[in-house]
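All protein chains but one are shown at their positions in the complex.
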Amino acid sequence: MRVEVRHGEFNPWEELQRHQQASLLPNGRHGAIASFVGTMRDFNEGDSVQAMVLEHYPGMTEKYLGEISAEAKKRWDILDTLILHRVGELQPGDPIVLVAVWSAHRAAAFEACRYLIEELKSRAPFWKKESLQEHSRWVQHNTPAASNRGGR
Amino acid sequence: MRVEVRHGEFNPWEELQRHQQASLLPNGRHGAIASFVGTMRDFNEGDSVQAMVLEHYPGMTEKYLGEISAEAKKRWDILDTLILHRVGELQPGDPIVLVAVWSAHRAAAFEACRYLIEELKSRAPFWKKESLQEHSRWVQHNTPAASNRGGR
Amino acid sequence: MILKLTVPIHVKYFAGIRDRMGRADDDIDADGLKTVADVWARVAGDEPLPRTVRVAVNLEYADLKHQVKDGDEIAFLPPVTGGCDAG
Partner (left out) sequence: MILKLTVPIHVKYFAGIRDRMGRADDDIDADGLKTVADVWARVAGDEPLPRTVRVAVNLEYADLKHQVKDGDEIAFLPPVTGGCDAG
């Protein structure tokens, strides 16, 4: 179970590989790894976004992410979790967040991974400030998780 | 949208990175990547499994995986999909399957990714033959996807 | 004299079915065969088709009543077990 707030770029796939290599899980134990990577888009609410600064509440962030990881481990039959979140200045296309769950069961891996990203988005103390063409603004609210099934 | 049946080992994280680099998606378009990696366990139905041979139906496999990818793209608002499945001889701990979905929306990414792995497991023409201590056997059925919520 | 030209039906067996048949495939004359069930009866004799076995005609799942014709590829597929082990 690892939680990290990172200043500066990260490559989510290298992080996953590194975490798995460093992990003490025996190789044949887990059968399923569900992961989620959130990246910065170049548009939000109709505006073109040039860059972004991500601020957080040091101390509270790590504590909160540790708590939701422990809660996930209580609720689902999972073996390990990883949450990595970027702070500081970002460019469009940059990975912002990585959440991964190792489990012997794919349903548990998917559900716990989804749980972690939803809890992170709704309560972890991070704030984005977007730089638009002319000015910058604090992002006012997170997007809801509503399914897009049947969308398009 | 890519589908591949691979003879021989693969590293899922390198594959994800390579797919994304080769992709024509503009960098800031997608915001969410949900992925799933299934690995070979060293136990199944109480027995210790030494090695495994994965057989498939060449032609039908690729056709079926292409069909479920197209169906996912019809049902959810997603930008790209990747399905990579191993065949041939495997050792415990080896990645067997990688499924990934790129989307502007995390709910769509998660749901489409889950859909693809469930459809793959229930209908894609792959067969595993396990080598146990004393003999080998065809795996008789796939495991159901039942949630482990509240398990442990 | 009537010269009849036919393209055989190609029949494929996978995994446990292949082990049981003792071969991976057969080419059979479509003559007198109407459905997939007829094909099974031709290749397997009296042996009943296990209920869990699925059938594909030309790379698509089909049922036993599916009509067959010259040149078709018919496959008998035991329950699939792809993906990860993680149930």
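Letters A, B and C name the chains as they come in the text, with residue numbers starting at 1 for each one.
By our rule, contacts are C-beta pairs under 8 Å (C-beta built on N, C-alpha and C of every residue); 3 or more make two chains touch, one makes a residue touch a chain.
The shown structure was predicted, so the numbers you read here are calculated from the model rather than taken from an experiment.
*Asks:* When the whole complex is taken into account, which chains on show are touched by the absent chain?
*Replies:* Contacts of the unshown chain, counting the full complex: A, B.
*Asks:* Write down which of A:V3, A:L16, A:I33 or A:I117 is the residue touching the left-out chain.
*Replies:* A:I117
*Asks:* So one chain is hidden, and I want to know which residue out of B:T39, B:S69, B:S103 or B:N142 touches that hidden chain in the complete assembly.
*Replies:* B:S103
*Asks:* Going by the contact rule already stated, which one of A:V3, A:A34 or A:I96 would touch the omitted chain in the full complex?
*Replies:* In the full complex, the listed residue that touches the missing chain is A:I96.
*Asks:* Could you pull out which residues of chain A are in touch with the chain that's been left out?
*Replies:* Per the touch rule, chain A residues meeting the hidden chain are 37-41, 44, 54-57, 59-60, 63-64, 85, 96-97, 117, 120-129, 138-146.
*Asks:* Considering the whole complex, not just the chains shown, which residues of chain B touch the missing one?
*Replies:* Interface residues of chain B facing the absent chain: 30-32, 103-107, 109.
Criterion: only the chains that are shown with their structure count from here on.
*Asks:* Going chain by chain, each one touching the next, work out the least steps from chain B to chain C.
*Replies:* 1
*Asks:* Can you identify the chain nearest the overall CA centroid, using each chain's own CA centroid?
*Replies:* B
*Asks:* CA centre of chain B versus CA centre of chain C: separation in Å?
*Replies:* Distance between chain centres: 27 Å.
*Asks:* Find the geometric centre of each of chain A and chain B from their Cα atoms only, then give the gap between the two centres in Å, rounded to an integer.
*Replies:* Those two chain centres are 22 Å apart.
*Asks:* How many Å are there between the centre of chain A and the centre of chain C, using C-alpha atoms for each centre?
*Replies:* 48
*Asks:* Two-or-more-chain contact residues of chain C, please, as numbers and ranges.
*Replies:* 84-87
*Asks:* If you look at chain B, which of its residues touch at least two other chains?
*Replies:* Answer for chain B, listing residues that touch two or more other chains: 37-41, 117, 145-146.
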